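Missing here is one protein chain; the remaining ones are kept as they sit in the complex.
Chain IDs A, B, C, D, E, F and G follow the sequence of writing; residue 1 opens each chain.
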Amino acid sequence: MFDIDALLEGVRAGSISVAEAGAKLKAAPFLDLGYAKLDLHRSVRSGMSEVVFCQGKDDKFLTEIFARLLEANGEVLGTRCSAQQAQLLQGRFTDLCYDEISDIIRSPLKETLCGLIAVVTAGTADIRVAEEAAQTCEFFGGKVLRLYDAGVSGLHRLLSRAEDLQRANVVIAAAGMEGALPSVIGGLVGNPVIAVPTSVGYGANFGGLSALLTMINTCANGVCTVNIDNGFGAAFLATQINRLAVKGGQR
Amino acid sequence: MFDIDALLEGVRAGSISVAEAGAKLKAAPFLDLGYAKLDLHRSVRSGMSEVVFCQGKDDKFLTEIFARLLEANGEVLGTRCSAQQAQLLQGRFTDLCYDEISDIIRSPLKETLCGLIAVVTAGTADIRVAEEAAQTCEFFGGKVLRLYDAGVSGLHRLLSRAEDLQRANVVIAAAGMEGALPSVIGGLVGNPVIAVPTSVGYGANFGGLSALLTMINTCANGVCTVNIDNGFGAAFLATQINRLAVKGGQR
Amino acid sequence: MFDIDALLEGVRAGSISVAEAGAKLKAAPFLDLGYAKLDLHRSVRSGMSEVVFCQGKDDKFLTEIFARLLEANGEVLGTRCSAQQAQLLQGRFTDLCYDEISDIIRSPLKETLCGLIAVVTAGTADIRVAEEAAQTCEFFGGKVLRLYDAGVSGLHRLLSRAEDLQRANVVIAAAGMEGALPSVIGGLVGNPVIAVPTSVGYGANFGGLSALLTMINTCANGVCTVNIDNGFGAAFLATQINRLAVKGGQR
Amino acid sequence: MFDIDALLEGVRAGSISVAEAGAKLKAAPFLDLGYAKLDLHRSVRSGMSEVVFCQGKDDKFLTEIFARLLEANGEVLGTRCSAQQAQLLQGRFTDLCYDEISDIIRSPLKETLCGLIAVVTAGTADIRVAEEAAQTCEFFGGKVLRLYDAGVSGLHRLLSRAEDLQRANVVIAAAGMEGALPSVIGGLVGNPVIAVPTSVGYGANFGGLSALLTMINTCANGVCTVNIDNGFGAAFLATQINRLAVKGGQR
Amino acid sequence: MFDIDALLEGVRAGSISVAEAGAKLKAAPFLDLGYAKLDLHRSVRSGMSEVVFCQGKDDKFLTEIFARLLEANGEVLGTRCSAQQAQLLQGRFTDLCYDEISDIIRSPLKETLCGLIAVVTAGTADIRVAEEAAQTCEFFGGKVLRLYDAGVSGLHRLLSRAEDLQRANVVIAAAGMEGALPSVIGGLVGNPVIAVPTSVGYGANFGGLSALLTMINTCANGVCTVNIDNGFGAAFLATQINRLAVKGGQR
Amino acid sequence: MFDIDALLEGVRAGSISVAEAGAKLKAAPFLDLGYAKLDLHRSVRSGMSEVVFCQGKDDKFLTEIFARLLEANGEVLGTRCSAQQAQLLQGRFTDLCYDEISDIIRSPLKETLCGLIAVVTAGTADIRVAEEAAQTCEFFGGKVLRLYDAGVSGLHRLLSRAEDLQRANVVIAAAGMEGALPSVIGGLVGNPVIAVPTSVGYGANFGGLSALLTMINTCANGVCTVNIDNGFGAAFLATQINRLAVKGGQR
Amino acid sequence: MFDIDALLEGVRAGSISVAEAGAKLKAAPFLDLGYAKLDLHRSVRSGMSEVVFCQGKDDKFLTEIFARLLEANGEVLGTRCSAQQAQLLQGRFTDLCYDEISDIIRSPLKETLCGLIAVVTAGTADIRVAEEAAQTCEFFGGKVLRLYDAGVSGLHRLLSRAEDLQRANVVIAAAGMEGALPSVIGGLVGNPVIAVPTSVGYGANFGGLSALLTMINTCANGVCTVNIDNGFGAAFLATQINRLAVKGGQR
Partner (left out) sequence: MFDIDALLEGVRAGSISVAEAGAKLKAAPFLDLGYAKLDLHRSVRSGMSEVVFCQGKDDKFLTEIFARLLEANGEVLGTRCSAQQAQLLQGRFTDLCYDEISDIIRSPLKETLCGLIAVVTAGTADIRVAEEAAQTCEFFGGKVLRLYDAGVSGLHRLLSRAEDLQRANVVIAAAGMEGALPSVIGGLVGNPVIAVPTSVGYGANFGGLSALLTMINTCANGVCTVNIDNGFGAAFLATQINRLAVKGGQR
């Protein structure tokens, strides 16, 4: 994060005063709005800029955060954005795109898409979560292969695309009800599978708990799980993996 | 059960006394041993004789029940029978067979096996439960096709036998951990699938709860569920279905 | 499913090109609408056509699916259909019947009803689920015997119809609250009992969990369980069993 | 409890000093052994003497409590008493009876038994809990009618004794697994039914939770529930009700 | 229930035909309305007439049931009756009283109240449930002592009324949140305590589960539990006990 | 509470009659409004006056309670007060302040604030709960240090204020989702930390259960937990600790 | 923690080299044993030295940790120490005291005990947990008032000691089963109450969950909760509060 040695060297050399260095050492690399602390440096650390979870934020607050982030980063991504919030934000900032299925609002894509992330759903009702994932991946520069309504009760729909899935650097698999999809995909591919339980279902699905337990207990290797309906979280992780595959990491 | 009209007719005709008829009407078709009531007539009603759940029964009690049932039905089936109990019973009654994997003890098979019941497991650790099911099916006259260690993380093991499964009148699918197997089989076959969650697994499997929830929430049609590790219960139901397929039912 | 040998023979004989055969081997027997994959071949495999779960589907999507299925199968069954959806569909397609209690919409019955399926409820509040089951059974050609409000706290209501229940090839038993009905029926009849827990109740019923646990833990033989409020699922399974009893299966 | 007015009158009249009265007002009607407080007055208030829960108490402690209670009340009842503890206590105090099934140890019965309490079990494995209940009822002076192994999967066993159950002032019904027995009895009798869930079962019974939920959600009127395996608690309550029926209460 | 012997004697003597007797033996003592089965004989068996759970019943159904029960019993009690339903019923039947706190609608009280039932609540929010209990007790002829807002965090409010509670034949104790009230009352009185967990609370009360578990695990003797918010169920049981105390039972 | 000895002395001396003393001994130190019992003496015992939980109370009741408490204590604090209720109360009583974020309504602060209580939140959505805590602390005379949006996924925001937190007599830490904040703070400070789980989150947070379990299982020392969203409860406890630190206690 | 300004001043003045300062800034104030990191500075920060959780630690590791802590602090406290471990440690280090009830091993008490902490239990089975709390409080210099077996089903045992409890700076209340004790104490005293749920009980206590939920949902003010059976955790917190009361804090 901080280059402590450089700072200390400056103190020794007298180019930075003790007071100034003390302030810097204690200063948090975030922007304090009073009611919130925007983490502007996170884009440096993770290579991905701060994302706004719009749901439940009031209009004034939401507008200010978007303004600050656009100013700081030149781009912004908002998730769980209602149609009303989208209208407000699009009225205030030009160039924002809004997608009603995923409730994602964002600046136009800048990066050339590269790498390959597959996003698969078990049913059509899981598409809302899957699109939140897919569009987040694209915002962060990943190429996305979509394969929807390919649940395990009709395996041929999945098997007919097995080779495509095997080419992806990482697969995001969203499923509700019994949530068996990631286990099957985990047996088909050699790269990581990120399982997203969804709250789709009824009865004993207990708001997605059944799918969550299924995925956590998977007998397939290379499968991990995020929170129920957390398409964004899956996409963030998938982007990290995709970037490692594209740009390489520690060798 | 009772032919009430015939009984009443007998009363009217004087061939049966009021006292006698009253006694018959109130009499329960079971044998009261004091500490237990053996349901000897159940074999008439369901076509399947009373089965002994051996676990936890003391020696004297167990021996007496076996004696009574052998006397009444000419055959007996015991489940969850420990090696010690098996030794005791085999010493007392000739011709009892004991299987250490399934902990089943039984009289020699009498009926010619007919119909076809498939018993499938996800892993090798589920075989204990599956054999309890398979051998119970055979005791009640069903032919059994075994397919073990064919879980969803390696689909080719299952798909290579799809045609065999499709021929069965009913499939019993036992799986622990995430319990996805019955959903996949439900998508492959046209006849009923009986899902048996097993307690196999660790961590968040919660003694089989995860597999149970998976199976109850299945997105596949034609799948139903019995209790965790209840191989016997699955076999009893499978036998009922198999017999309907072999002998026919109400048209 | 596929006749692999015939296909290969065609390749050998030159009547089918390698490219064509490869395409066929990889082709999935489903109709891809982009947002959904209709499984038109399922009616071949299971003898029952694809059923539409209407709840939550938007109007355009719903209408298109109904159109495709009517075209492919000449009939259609929709479950969990709201009054508004029913009005839309009945305006678009002639001859659809809608039932407000069960929220079922369907083409007129074609097959002669045969076999016998009993549908029993513990209380009047369970009728909604029971009718979803009963009408689905009838759509798939089964004769249905209804016995409603026959819960275990007034046994005479159930016992007075015991002989009728014993004649059925399979019994569907729907109950909420403590869900004890299937256990009692399981002790009365010799054919399979499909238990449907319902979300009827309050307090510690936890949305149907109490009834589900009761049914999974049943001490009666020949009882299996489906998801909470899943009348359709019970009916699908009951139809499979009823058909085996009527048409016979593997001997 | 205390006759405050009499005490105050004594103070006014000078027959009791202020210090003495203050002490009495603050004094607790129990015997403080340091590690435990024996409630010797409870037998006055409830008409039933203090009962010892033996499980886990060390020998020295157990012996002292028995000695104190025998001295104070002339009789004693111990529950969950191991064979080893029984041997110790019988060696130390004459006239104690020990029952290995219920793990109850007690002084000989003194009172003439009166009233009628029925104790019913669903299976043979529930008898351990039922006997704890039955023998406690007898210790407190109730006549007990035992009806064991009369579960709901074989209703004739229960119905054949319906008239006997209807005569009882209160019924204790112990059941594990799905725990449906009390609901059925509640529909048969007009007096209170105390449901005792037992931990008997396996799989999704979760140590008796399934039976507990069943009983709490009962659709039958006049049924209440105590803790899992709590035969003693059921008996205490049944005794209170039985005594009200025999001796009458507030009119 | 039925006098089987008298019936059989009639058959023998020829005063009852076989067909007639058969019909009677099979006839259920209930009134079949098609969608519901009113148990008119229950008032004979339990001494308490059928009660209507109004919630969720449609207007036509509700009106018909009230008409039939008024005709059969000359009185009626309805619980969970909404203001709208009350208006409808009061418009159709004269003399019905409606209470908005408890949502109880009923015929005027006929019996002289006798015996004594105490109804206690922990807080003011529990009064809704308590009044359902209290007014049901009064409908069935019990005298009721109300003690509200007497929770355990201010014990003096409860202790100041201890003697009153000790006089009651039975105490109903309703509490939400931590639900400790019945344990404290169980230590104060010698007669039965019926604990009613309520859904009052927030956070980790899980809709009343916390209070339910507290009550089931009570360390006090003579306490039993009914379902969450089940004021009616507690009152039904309390009435049974109160009547045994007033009228006496089996001796 | 009562000075029993003085009272008894009065009786002995004849200055207080027996009847009068008996009445006093039984009298509860609360004001009985019929539907509620206001505990006016609590302010004496705890040093903190009765607080009104406004949610769900009807207007007439609410107004009367406020009137009584203002009369008795000269001040009042209401929590969970809706905007409508606030308008009503401010119209009726002058000088009441209302805060829309925390839903707190109160008399103007009287005491000089002293001591130091830190209130920290993990995110901005936890502020509602935190403000309920902070403003309650201030009403009871504590000085409050607020530190909001300082969750563990950006530790620098928290660490930059560590010295401030270490100066506080007690820290209130409110967090939803995974609820890790109190564990981290517990490792930073030497005084007590009161953890408040909030219902903020989605998916597997189960209404705050996940945060509650995290806090109960904390590996940090000096951390305790209150109910989900219970900002008031945390503040009451924090005030007790703060007062002990400011005024001293038993030495 | 660190005096950053002094360090920086040293760098500026040249008395500390950049390398040295950098090392210090990064250095963690703990002792790294390879397999564990002893936090020797914690005693500075919290005023309480590191405590050893002995359970499950192997002999070599345990001995080394005791040696290091004794060397660093001159005293040591171990919790959950088995009799075997105690024998080992007492053989190696002189002056260690071991208590078999609480499984606590410790150096002789050094400080004069001051302040007052009350430790109360509901039953005798809770004493094990209570003694862990009481002896930890004493080790850290607090005076302890013990009040055992004073559960809510016999209130007089608790009320007779109310004045003693009110004098304590903080009360630790340990209870299993229904866990109602802290709520009652919270209504009696004006200082903080730390509730410790214990795993004492059976049936639906679910290993202490029932008591935990009771305590979290308490209706009493000034009550907080720690983990099940966590006597040490309660004592640590109580010591912090007691010290604030004795020594004073921020004013």
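Definition applied: a contact is a pair of C-beta atoms (placed from the backbone, for glycine too) under 8 Å apart; a residue touches a chain by one contact, two chains touch by 3 or more.
Small disclaimer: the values here were computed from a predicted structure and weren't measured.
For the omitted chain, the shown partners it touches in the full complex are A, B, C, F, G. Residue B:127 is the one among B:16, B:77, B:127 or B:226 that touches the chain not shown. Within the complete assembly, G:212 is the residue of G:125, G:171, G:212 or G:244 that touches the hidden chain. For the options F:135, F:191, F:205 or F:230, the residue in contact with the chain missing from this view is F:205.
Listed for chain F, the residues touching the missing chain in the whole complex are 122-123, 151-155, 159, 177-180, 183-184, 186-188, 201, 203-206, 209-211, 213-221. Summarising the interface, chain A meets the missing chain with residues 1, 45-48, 114-116, 162, 166-169, 189-192, 194, 212, 216-218, 221-228, 233, 236-237, 240-242, 244-246, 248-251. Where chain G meets the missing chain, the touching residues are 1, 26-30, 35-37, 39, 42, 56-57, 61, 197, 199, 207-209, 212, 227-230.
The rule is simple: only the chains that are shown with their structure count from here on.
The geometric centre of chain D is 25 Å away from that of chain E, both derived from CA atoms.
Residue positions of chain F touching 2 or more other chains: 1, 26, 212, 227.
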